[in-house]
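All remarks here apply to the structure that follows.
One chain of protein is taken out of this complex; the other chains stay put.
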Amino acid sequence: MPFIANTDAQRNEMLAEMGMTMEDLFADIPPQLRHDNFDLPAGISEQQVRDKLADIAGTNMISLTCFLGGGFYDHFIPAAVYALMSRSEFYTAYTPYQPELSQGTLQAIYEYQSSICRLTGMDVSNASLYDGGTALYEAMMMALSATRRRKVIMDTSVNPIYRMMIRSYTENLAIALAEPSCEQGMVNRDAYDRLIDDDTAAVIVQNPNFFGCIDDFSDLAEMAHRRGALLIMSCYPIALGILKTPKEMNADIVTGEGQSLGIPMSFGGPYLGFMGATKKLVRKMPGRVVGQTIDKHDQRAFVLTLQAREQHIRRDKATSNICTNQALCALTAHAYMSLLGKQGLPEVAQLCVDKAHYAYERLTAIPGIKPQFRGKTFFNEFVLDLPCEARYVVGQLIAKGFAAGFPLSRYYDNMENALLVCVTEKRTKEEIGMLAEALESVL
Amino acid sequence: MVKEGLLYTKEHEWVRVEGDSATVGISDHAQEMLGDVTFVELPEANASFAQNDPMAVVESSKAASDVYCPISGTVMEVNSPLEDAPELINESCYEQGWICKVQMANPQELDTLMNAEAYGQFLAEQS
Partner (left out) sequence: MKLVFEKSVPSRKAFRMGPRDVPSSVSIDESLLRKKPADLPELSELDVVRHFTELSRRNFGVDTNFYPLGSCTMKYNPKVNERIASYPGFAHLHPLLPQLRMGGMLTQGALRVLYEMDRFLCEIAGMDGFTMQPMAGAHGELTGLMIMAAYHRSKGTQKKYILAPDSAHGTNPSSAAIAGYEVISVPTGNRGILEPEEVRRHLNPEVAGLMLTCPNTLGLFNPHIAEICELIHGVDGLAYYDGANLNAIVGQARPGDFGFDIIHINLHKTFSTPHGGGGPGAGPVGVRADLVDFLPVSVVVKRDDGTYALEYDRPHSIGYVAPFYGNFGIILRAYVYILMLGKEGLKRVSQNAVLNANYLKEKLKDHYDLAFDGVCKHECVFSPTQAMLDNDVHALNIAKSLIDRGFHPPTIYFPSIVREAIMIEPTETESKETLDRFIAAMIEIAELALSDPQQIRDAPVTTPVSRPNETIAARVLDIASIA
């Protein structure tokens, strides 16, 4: 039997030594609760399973040229990233409960936390959360707990998938959630001025927002802080390579999806929720945290810290129910950031900007296509206003070999013709030209 | 060690009464159970608590314990040196390690607390 070590002879030997039969070992399960005839297939060999899964993988269409973003990006991943995260000393370990045996994982996570702080400008970071959406939810819970207030304001320019997640999570809780509409693709300051009150725990925004537009939320931070509320920002980490940091805008908590930092798209996961915060909020931060200390010989050492508030000790009074982190994904992101480095990350970000703007010029030059939000500064995504329904256009372009973008009508009313187009550094000038030709041909 | 002259709760808080003010801390037994205290989350000044409400948190590397308000009232003063020196709870739980001073709203509640002798007996029964 694959993956099971003991032979039948050894099994019998062990049972004999114990004076027991295999049935004795399961005698504590009442017979009427046993189940014998499982309707499952017979096992197959490695060769069979690899062939079978190669066939299954083959029915997934990955040959489309990808202009699809929406918070999940097709960035280039250096080979060394995969090589490093594939070291089984990392991936076959578990939570570093025994620090002496886990200095590799612990130091990697400490360095990851440091990289996230350096990238976002924030004072502290945790060892990661499940994904960008749950990270944003955890940030919201953190703000509710820190302010002891019950109201949250979340802009409609925040990723609609995250907004739906947050609505689900808060269904059974006494939390008032307001979602003011954005104005021309940007946060409408007037609405916030009216909405933020003495019971507001947090204002949640995104940069670049779901439409790709870049903003400076310094004024919103000031508006929130004046009334005792916190500013939470969801961010795209590649964009942080060049954009004004959440810290420079005085945000209190920053979260984001770390997938773009060297993690494959893998049909939605596993991904990486990163989180940074001000020092003041460190004890409200959920999840695992690695700290630096010294060992009994005064050598540098790393341990899990701030664990006293976590669920295995504090049970129903814990700051969060999150028990694990996405350690391997955090390690992957850390390897990616280390390889790209201080110069490489801004270069990737700038390349994304340059290619996206080139595509914007090419595509908006097509007769009948207009920009949806004219004159707004964007990073590597922008919204086109097509002369017909975007979802049909996208359907036609699939046949021509393009995933041309994301039709916004799925999540926004009155935007039937709006198409969100994303361009990463992987796209070439030639591919952009071919998309422009294909798009023009189907209009 | 149980200090004479103080009142105690089953949750191991102590209370020192001076007029209508009650100084609150955690007992020697409590600090010993926690081990090295690494952080104290103090209540906010002017916050009001009912008896048995959680009002503060004392954290060590192995546990985080709520401190329950032993007597209803309003917080008049907190021991802010604990923010930088949480170890005062271990070193001097009855003196420098006090947590806050509460203006009592209902001093009759003091009757529900134990004196040093009763608390000593309570601890003996617990072990």
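Per-chain numbering from 1; labels A and B assigned in written order.
Keep this in mind: a contact is a pair of C-beta atoms (placed from the backbone, for glycine too) under 8 Å apart; a residue touches a chain by one contact, two chains touch by 3 or more.
Since the model is a prediction, treat every value here as computed from it, not as a measurement.
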Which of A:Gly70, A:Gly185 or A:Gly212 contacts the chain that the document leaves out: A:Gly70
Spell out the interface residues on chain B facing the chain that's missing from view. 35-36, 38-39, 59-62, 86-87
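As a convention for this text, only the chains that are shown with their structure count from here on.
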Given the complex with chain B, which residues does chain A contribute to the contact? 283, 305, 307-309, 313-314, 317
Give every residue of chain B touching chain A within the complex, in rising order. 38-39, 41, 59-64, 66
